[in-house]
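Working notes for the structure below.
Missing here: one protein chain of the complex. Every other protein chain is in place.
Chain lettering (A, B, C, D and E) follows the sequence in which the chains are written, and residue indices restart at 1 in each chain.
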């Protein structure tokens, strides 16, 4: 796999949040390596409230890591 | 996307809690970008106890981050 | 919304636990703002083992935050 | 409610684990205050693998808190 | 119950991971005290992908604690 994660440091909290999103998606992509299948699954969860909440929870967990890595952008 | 997160610092714990709520919702909004669809899903989870508990869990996870960023407002 | 969270500091661990409970419930109340609806949902989860476990998990997550804020009442 | 949590300090890691269990159960008991109902729900989850795993997760979350409070019994 | 947890310190990360597994199982065993019932439930979750993922999550949560207790075996 190509290099996709060279640092946890970001300039702003928002970029850190977006990095957390990327980490959450990569956690899926390493398990389901087919982009086609992932695309096919998208409607299934993007229109289901609980699925979206679960996805948001993964982002929250990664955001803890990224925020700590950036000393909370203090 | 416009700037929506420039700092994790808040004046009070309550504002920090409300920021955690915002982060939880943004985690959903980045995945389901249509505000219309999100609005349509709202009754589905806002009247389901487990869905609300799951949503509250995401808020709790973000609140850990925000509270740490504010040194727990000590 | 009125002021409901002015500090994470509590005198005792038990008060901290009860604050964690309050935070968990507020996470629900911000999403489902109708107290009537929340009351109607109560039997649904208060008599379901998994729902109670999920709710207890949210409390546990908040209790981590409150305990850290109080330096574990050492 | 009577005093049930006066300290997070324990003499041994095992006592800390047992305190985590107590905290997990209290998280349930504050929501479902009837001991009779809780007892009735017991078979439902004590013989369901996923329910037991969920309960074990709550204990794990509280054990993080208790272990930190005791500086990991180092 | 006999002594089963006298220290969170381990010699290697792998032993720490195995301690995390033990803690996850103990979280179940304290709730379902019958080894026979636990054995009967085993096929139910050992052949279900989501059950295994849930169990792995509990291990991950305990591994955070054990790793911190060992200063990450640095």
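Basically, contacts are C-beta pairs under 8 Å (C-beta built on N, C-alpha and C of every residue); 3 or more make two chains touch, one makes a residue touch a chain.
Computed from a predicted model, the values in this text were never measured in an experiment.
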Among shown chains, those touching the left-out chain: A, E
Missing-chain contacts mapped onto chain A: 3-9, 23-28, 30-32, 37, 41-42, 44-45, 50-51, 54-55, 57-58, 61-62, 64-65, 68-69
Sites on chain E contacted by the missing partner chain, in the whole complex: 12-14, 17-18, 21, 45-50, 52-57, 59-61, 63-64, 67-68, 72-74
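Going forward, only the chains that are shown with their structure count from here on.
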For chain D, the least number of touch steps when starting out from chain B: 2
Given chain D and chain E, the chains that contact each of them: none
Identity of the chain that, by mean CA position, is farthest from chain D: A
CA centroid of chain C to CA centroid of chain D, Å: 15
Distance from the mean Cα position of chain E to that of chain A, given in whole angstrom: 27
For chain A, residues contacting two or more additional chains: none
Chain contact topology (line, ring, star, complete or other): line
